[in-house]
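Before we start, here is the structure in question, set down as structure tokens.
Moving on, here comes subunit A:
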Amino acid sequence: MDKGLSLRHVTISKGGAPLLSVHHDIGPGEVLTVMGPSGVGKSTLLAFITGTLAPDFQAMGEVWLDGHDITHAPPHQRRVGILFQDDLLFPHLSVGANLAFGLQSGGTTTERKAKIAEALDEVGLSGFETRDPATLSGGQKARVALMRMLLSEPCGLLLDEPFSRLDAALRAQVRDMVFDRARARELPVLMVTHDAEDARAAGGVIVTLGD
Partner candidate 1 sequence: MLGPVVAGLWGTLLPAFGHLPAAGITGPSLDPFRDLFDWAGLPRAMLLSVSTGLIATAVSLLIVMLITAGWSGTRPFRLLERLLSPLLSVPHAAAAFGLAFLIAPSGWLSRLVSPGLTGWDRPPDLLIVQDTWGLTMTAGLIVKEVPFLLLITLAALGQADARRSVVISQALGYGRLTGWLKTVFPRVYAQIRPPIYVVLAYSMSVVDVAVILGPNTPPPLSVQIVKWMSDPDLAMRLEGAAGALLQLLLVIGALVFWRLGEMAARVIGQRWIIAGRRGRFDAITAQIALGLGTASALAVLLGVVVLTIWSFAGYWGFPDALPDQLTWRNWMRHGPGTMEALGETALIAGIVALAALILTIGCLEAEYRYGLHISQRGIWLLYLPLLIPQTAFLPGLQTLLLGIGADVGRGPVMAAHLVFVLPYVFLSLADPFRAWDVRMGTIAAALRASPNGVLWRVRLPMLLRPILTALAVGLAVSVGQYLPTLLIGGGRVATLTTEAVALASGGDRRAIGVYGLMQTGAALVPFALALLVPAVVWRNRRGLRHG
Partner candidate 2 sequence: MMKHLAVLAALLAPLPALADPDPADWDAVTAEAEGQTVYWNAWGGSTTTNDFIAWVGDRVAEDYGVTLEHVKLTDTADAVTRVLSEKQASENDDGAIDMIWINGANFAAMKEADLLFGPYAEQLPNWAAVDYEGKSVQTDFTVPVEGYESPWAMAQVVFVHDTADMPDSLGSMQALLEWTKANPGRFSYPQPPDFLGTTFLKQVLVDILPDPAVLAEPVSDDTYDDVTAPLWAYLDALTPNLWREGKAYPATGTAMFPLIADGELDLSISFSPGAASTAIANSELPPTVRTFVLDKGTIGNASFVAIPYNSGSKAGAMVVANFLMSPEAQARAQDPDVLGYGTVLNMDALSDADRALFDALDLGVATLSPAELGTVQAEPHPSWMTRIGDDWMTRYGVAQ
């Protein structure tokens, strides 16, 4: 297959003891949900895919994204976007600058500004460019983080317990927003969570670890 994210015979172990094994293809616009209680190494899997696995873990297997083997590529050349449960907006940059950080380089300043304004507009945050991220509400931060990630034009999307910090009302809203946009851009999505409702809402295959 060409498009999509493939985990081929991925096994992660620590000190010789295997933690998890996954072999799965995620097609464009599909969601794979990895579930399991905390401590089974769900986040370790994501670290392997982003290329930031701590050296005390050993990993085998391959990761392919859109037909390229990215198993050994440097983190910044993998084109894998990630969202954590915390928004992790850069606190020293304004909302606009955070988005500019994500936006692919190229284009004139005017064009870049227009794209950022458009992205903010898309999530209902028009005119927020100069705001300090620390002054935003939780939902607003989550939306900025999402758009920052999408502006970097990733080819795949990883979600690490992405909605667990949001209260119930916001949660469904943000979740729909994320999945809608992933589907619209035909991105393969890998979500790790321990929340059954998130897994259901994702609507894709569910793999449970740690049994």
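Selection rule: all candidates are chains of the complex that A comes from, given by their letters.
Convention: a contact is a pair of C-beta atoms (placed from the backbone, for glycine too) under 8 Å apart; a residue touches a chain by one contact, two chains touch by 3 or more; residues count from 1.
Keep in mind it's a predicted model, so treat the numbers as computed, not measured.
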| In the complex, what candidate makes contact with subunit A, out of 1 or 2? | 1
| For the complex, which residues does subunit A have touching candidate 1? | 47, 50-52, 54-56, 74-82, 84, 86, 88, 90-92, 94, 101-102, 104, 132-135, 148-149, 152, 154
